[in-house]
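Up next is chain A:
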Amino acid sequence: MEQAVRNPLLPQPATIEKIIPETGDVNTFRVTLDNAEAMTRWRHEPGQLAMLSVFGVGEAMFSISSSPTQREYLEFSIKRMGKVTTALHGLEEGAKIGLRGPYGNYFPYEKMKGKDLLFIGGGIGLAPLRSLIDFVLADENRGDYGKVEIIYGARSYDDLCFKRQIFEEWPQKEGTAVYTTIDREEEQWDGHVGFVPAYVEEIAPAAGNKIALTCGPPIMIKFVLQAMEKLGFKDEQIYSTLELRMKCGIGKCGRCNIGSKFVCLDGPVFNLTEIKELPPEF
Partner candidate 1 sequence: MTVKLINKDRFNVFLERLASGNELVAPIEEDGNIFYRRVTSVNEITLEADAFCFAPKGHFFPQYEVLYKYQQGSNALVLEEPGPAGPSVLLGVKPCDARALLSLDPVFDGNYKDAYYLDKRVKTTIIGLSCRKVRYNCFCRAFGFGPTSGEGADLFLTEVKDGYLAEALTSKGEALLKDYSDLFTETGVDGALQEKEQLAVQLDTQFKRKVDLDGVKARLDNMFEHPYWERLARKCLTCGICTFVCPTCHCFDIIDENGGGSNCGSRLRCWDACMFTDFTLHTSGHNPRPGKKERVRNRFMHKLKYHLDRYRVTGCVGCGRCIEKCPVNMDIIQVIAEIKEVG
Partner candidate 2 sequence: MFKRLMEYVGFEPERFEVRWISGSEGGKVVETAIEMAEKIKALGPNRKMRDAK
């Protein structure tokens, strides 16, 4: 057994550079590592996770919602839910936090080259997909992929994240289509109203030469998958990203297992064929 050199549980000091309010309870935190050299060395893949620390409160795992092509900083889009997220929301720009990672696997973007991509997101579930969307839409990668369709829904207009991107930036790019929906009618809203799975069926994207990627609340994923099946998507064409409570992020603390797999090491991205092989315990 070799001597352990590096301590993977030790976070790197980082700073919240900017806080971008997305919705009433979601902020995007723009974070840089304090060590400039570490920041230049930082690499992550779309879909990967990182552990953020508010010292004195705790650590929690989040998807990195910015694209790997964005090398200046990292972004995390975080909903205020529990202890750590509430503490994060209480911080101001310039606050010091801890960061370690990146962890987990990622969306297999190499395998997706030459294909059309369909993103289906619900609520805060767009955050992990966003890193891949921005990655494939980046100038240097755009040529590798076909059409990019994004179907995104939230409970209300206010709950839609990344409004500037979904309404302006993404639709303006070439070969993209962005469909948005909200659960219930609202006065100022003249777009689609209805749940995401129903909207997917309505739009009825063709399954041919396409990869679908979905993330959202478990109940949405369940019905989206049913809709996809109706539309003729095969399991191999569908990817999702799972989340479980995590503490260490490195496969030691034992709580994020689904059967013999650890979400922090073997996930969070799973192909639907893999998900179907897992025991239904997530």
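Criterion applied: all candidates are chains of the complex that A comes from, given by their letters.
The rule we apply is simple: a contact is a pair of C-beta atoms (placed from the backbone, for glycine too) under 8 Å apart; a residue touches a chain by one contact, two chains touch by 3 or more; residues count from 1.
Just so it is clear, the structure is predicted and the values come from calculations on it, not from any experiment.
Candidate 1 is the partner touching chain A in this complex, chosen from 1 or 2.
Those residues of chain A that touch candidate 1 in the shared complex are 1-11, 13, 34, 53, 55-59, 81-83, 85, 96-98, 218, 243-245, 247-248, 250-260, 265, 279-282.
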